[in-house]
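Missing here is one protein chain; the remaining ones are kept as they sit in the complex.
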Amino acid sequence: MSHHVIGSVLVVGGGIAGMQSALDLANSGYYVYLLEKSPSIGGVMSQLDKTFPTNDCAM
Amino acid sequence: MKVMKIDKNDWAGGIGKIQSSYRLYGPVKGDAFHDFKALEKGELPDLNFLNTRISPKSVVYPQSEIMFEYSLDEKNPDHHIMKDAAKDYSPKAILGIRPCDAASFLLVKRNFDTTEYKDPYWIRSYEATTFIGYACNNPCSTCFCTTAGSGPFNEDGLDILLTDAGDCWYAKAITEKGEKLLNAAGWNTIAAGGSLKKIASLKKEAEAKISSLVSTDQLNNKKTTELYEAPFWEDVSFACINCGTCTFLCPTCWCFDIQDENSGCSGVRMKNWDSCMFPLFTIHGTGHNPRGTKLHRVRQRFMHKLKYYVDKYENGIQCVGCGRCIRSCPVNIDIRRVCDMMNSYDPEACACPVK
Amino acid sequence: MGLAKRKAIYVQYAQAVPLKYTIDKANCIYFIKKGKCGACKKICPTGAVDFDQKEEIVTLNVGSVILSPGFAPFDPTVFDAYQYAKLPNVVTAMEFERVLSASGPTMGHLVRASDQKEPKKIAWFQCVGSRDMNKCDNSYCSSVCCMYAIKEAVIAKEHAGKDLDCAVFFMDMRTHGKEFERFYTTAKDKHGIRFIRCRVHTINPVAGTDDLEIRYITETGELKTEIFDQIVLSVGLQIKPEIAELAKRLGIELTEGRFCKTETFEPVATSREGIFVCGVFQGPKDIPQAVIDASAAASAAGEILSEARNTLIKHKEAVTETNITGERPRIGVFVCRCGINIAGVVDVPKVAEYAKTLPYVEFTTDNLYSCSQDTQENMAQIIKKERLNRVVVAACTPKTHEPLFQETLTNAGLNKYLFEMANIRNQDSWVHKSNPELATEKAIDLVRMAVAKVALMEPLKEAELEVNQTAVVIGGGIAGMSAAKSLAKQGYETHIIEKGKCLGGQALNIFRTPKGEDIAEKLSGLVDEITKDQKIHVHLDSAITSVDGFVGNFKSTISSNGKNDVLEHGIAIIATGASAFKPSEYNYGKDPRIMTSLELDKKFMEKDPSLKKIDSAVFIQCVGSREPDRLYCSRVCCTHSIDNAIELKKINPDMNVYVLYRDIRTYGEREYLYKKARGMGIIFIRYSVDNKPEVKPEGEKIMVGVTDHILGRRLSLEADIVTLATAVIPNRDEKLANFFKVPVNDDGFFIERHAKLGPSEFATDGVFLCGLAHYPKPIDESIAQGMAAASRAVTLLARKKIHTSGTIAETMPAVCSSCGVCVSICPYSAPSFIEETARFFPGKAQINPVLCKGCGLCVASCRSGAIRLKGFDNDQIFAQIYELSKAV
Partner (left out) sequence: MLGYIDKIREISKRLLDEGRVDMVVGFRKGSMPMMNEPSFIKNSGEVSKLVWDSNCGINLANYLTDRKEKIGVIAKGCDSRNIVTHILENKIKRDQLVIIGVPCKGMIDRRLITAMFDTEVREVNEKGDTVTVKGAGFEKKLKKSDILQDNCSKCIHRNPVLYDELAAPLVEEQKDIDRYAEVRRIEAMSPQEKWQYFEDLIAPCIRCYACRNACPLCYCPTCFVDESRPQWVGKSQDETDIRTFHFLRAYHCAGRCTDCGACERACPVGIKVRQFTSKLNKDCLDMFGWEAGVLPDQRPPLDTFKPADPGDFIK
């Protein structure tokens, strides 16, 4: 392949999965666009109370 | 001065009477040793001893003595103010102190009761004390009091000298303080005429038993710097483990350290015995220690007792010959040997020092 | 979520990132009434309100796209029988989650919606919107609802007390995740939560009350009526229609359940090149699986973009550190309310007020959530404005939050070690819930101790060290190979250490995937790729015999056929796998017709002709799993057995095939197989663990006895073969665990850094985890985790340099006695002796700051007291003890 490779990634959705992808990519040396429909990231997990099994605050 | 005769049957009764107006200290036997302890009411001193393991200096000069107390609790109106600790200076008496130990108080007094400085704790405690000596009929092999400015029947520093005359006690009142105590005890039977003679003969007998002698006559003539640099210190100090036993047991060692100790919000300022054998004794805040090795420290101890003291007071050595340091030294460092080495030291003869 | 009112301008939640207000267009008077109101615009001091903001179309050129659009909880309004829309006390699990949450509308106080009464009885209905073709179109299993329902029931009891009656109505209990089965058992046995196997048809209101009546049939066939105060619908996950639309636009294929279609061997690749998928869009899944997929997707994107790495990134400008030398301490104390987590018990303003009176404290305040983005920014401002040079945060645990606050200090120009946390949540408000006054006192004590310590803190330096760019993967199974492949494609030299004679691991023993792919074929492709890759070095018949060093600089000795080699590497991935349990029950090993699942697979692979002669086959599930001494679900066996049952049925449609099970756990879209199997006439018979089937070879046949749970009668099945779905047993490797200082749980699986957020890595820096060594999982999940471990590793390798901690030991050579205890005891070889020829302190100990991990072993063992641990100095600890003693 001779085409120019672009060192950036678009992540669609800022839930736990999107955030994790974005973090991994950013920490690996790629520019990340994180696209989220709502006003803040965090997705459904931020609405949970505690998570099993550590009872860590989901926040 | 008068000599009283105390019938051995009157002994316990007299002691009981003394205890009503004096706090009484006397030798008490522990597991293996005798030590001076405050006697309970009705408790008799055990005079069947050679000498105590630890000298009686602590009766006047406790190992650990609180001087001041303070509070850091800001709720307390007197917080952060040093306040005198409560002390008991009511009359006390040491019964059974050996003449050598009694003499040591006079040596220590030179340090604590001077014209420029007076240690109030020591002086008041000393002055409150009546010293009832107990003459040595059977000195130990380590006793060298006769050549150290004292003796088995020596009266210096005593208020009373008790002599065991077999069937009875002779109590010789040496000071008024002594007489007062004899009165308080109700021991007021004046001994028959021959008593002084009897005491003198016992004294002679006892002195004759002392075979251990030190020579101190040349100490004053030696050059301090030459003694200081003498090659024998390496040999003398080699075995030393710097345990400080010698200084703790010595009746004439007077060094102390002042220390504040806190517990929670309150604290005390206290003085504790210290020892020139400990590295901490001279360590500087910087971590530098001018007496950094045991050679330094061992030399200091002997030089202090046998040279600096001699030069300063020009009157005897800072040792009464009780022999405790010899008996208790775990490695057998013997002050008599060191004293003789110092007294006979000839730098010329030692031009080629021990390698 | 309709639980409470919110204003037309709102922040989504207190810790939202970014923490910005937004206008709810649907409820804003300005937008509804076309230009009326607009009060907000007038009042905003910074002029941030802009009604004219228009949608903009922005074009981005990117190298890759990752789709993680998430899911929508199923809307149960369509279920007339549950009257969700009408009955206020019928709520969805998400709504119930908000009620339990400290940041929710009731601040965590458990009350029902209709009358704010504390419920005494709550029921959960499982599979609402899942495994259901009748009322909705979702025939898949949503994977997460069983577990969250149990969690909610347990937490509800924690909130409301032991007397709360919790009942969960379910079809199959699907607790197939790591530690889930244990949680289920504890919920049942310890918390007394009732589990009733029944799908309830209708909810009826009880006239004159807000209570709810239901009827159900018990396991013994009895019809019962029960009244509950509240009913929680465990709603499933589904993909929003607009996402399906998006997929269509992108040309991405979807599954029957509208999830993104993926292949087993490429679990995060969509049907379109360069576009990857993760999260629930890839299939219904829980948080750890989503996190694994997310990292896998990042890895997949990284694989194709590696040549453009570091071309577009920008570096954050470092804030210059303020020199505080010689300054008197100026301490700021921030006391956190943590919503009601702390403030619900501890009198937070009182604690903050008290902190003001402490020496050197110049500033105190309390925060609703100290960890929220705006509070962080605010803290940095305060630090600068008040010229603070020490900071105490009284909040939660430093384990999770210290790095965050330290970053705040760094951003404010303060050395990050001028910081101390007081844990007034985990160690106070949570444990002294019933004693608020004493809890407040304790918080005060903890804050006083922290202030005393922080006053003595000094700025600490961190050492920088190079990260060796080589990776080691231990285990050449499918997970290890996937990790290695991904690492190599991203440009890193990788060594695979495999103890066996060939690559492949357990995948060598499996016939095909539930999606129908031929494993042998795919596997040989992968092995081929691995062997050909120049960057991958495969060591067969090899084992690690010792490991020295630490993150970025490991030195491992590899023993291959008696030959030892030392390998230097920056990271390690543990993929040591697992194997199949060989049972002693069911007459296994005594008759060749009684076999394990893998033995049956072997017959399939060999196209064994005897399979055609079978008239009757029996599968027994949970052999060695979910039993008291192996209390975990092996996750793969239900799907595997059903798939094999279908295969048998295909070979001979007249064959009688029975599956004896306890709960069928075909989670996610594997549920279709279960449905298909039933459709094909495969008979499923449930047994209970205390009444297990009996297997006896009798002449030509094998007799299998089982008690039918509906009839309650003992049945006798005649079988030609019996297949035992045996447990997945980890290759418990304590030695390896010791080498890398990583923990192993009671079952023998490695313990990851965080069950939810760190599933593919260890708490030990630079060591990662994937595959069966983590937990039983099917091939697609193993591959995803292999890639995820690679992704996590790459984030470290890409940094090239790492900073060590400033919290390290330091010797005081003047006090050192040169005894060498530190040199002998240090697991990291950090202490050494200063050379005999050195001018200062020859022969005394010194500590290499780069090697020191700050574990404190040397400090504790130094008899001479010549070693201090920076940040935990004697002075600091004594200051804390002194302050503590004031409390008594």
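A, B and C are the chain letters, set down in written order, and residue numbers restart from 1 in every chain.
FYI, a contact is a pair of C-beta atoms (placed from the backbone, for glycine too) under 8 Å apart; a residue touches a chain by one contact, two chains touch by 3 or more.
From a predicted model like this one, the values you see are computed outputs, not experimental measurements.
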item: Among the chains presented, those that the missing one touches; value: B, C
item: Identified contact with the non-displayed chain, of C:Ser818, C:Ser832 or C:Asn848; value: C:Ser818
item: Contact with the hidden chain (one of B:Leu24, B:Leu39, B:Ala184 or B:Ile326); value: B:Ile326
item: Hidden-chain contact residue, picked from the options B:Thr129, B:Thr142 or B:Ser195; value: B:Thr142
item: Sites on chain C contacted by the missing partner chain, in the whole complex; value: 734, 738, 741, 743, 814-821, 824-827, 833, 843, 857, 861, 863-865, 874-875, 878
item: Positions on chain B where the hidden chain makes contact; value: 30-33, 48, 50, 53-54, 63-64, 138, 140-142, 235, 238-239, 241-245, 248-249, 257, 259, 261, 270, 272, 275, 278-280, 326-328, 330-334, 336-337, 354-355
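Methods note: only the chains that are shown with their structure count from here on.
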item: Contacts with 2+ other chains: residues of chain B; value: none
item: Sites on chain C touched by chain A in the complex; value: 1, 11-13, 15-20, 22, 60-71, 73, 94, 97-98, 100-104, 108, 147-148, 150-151, 155, 179-180, 183, 246, 278-281, 287, 290-291, 293-295, 297-299, 301-302, 304-305, 307-314, 338, 341, 369, 371, 396, 400, 490, 754-756, 791-792, 794-795, 798-799
item: For the chain C and chain B complex, residues of the former touching the latter; value: 814, 885-886
item: Complex contact set, residues of chain A against chain C; value: 5-13, 15-31, 33, 38-59
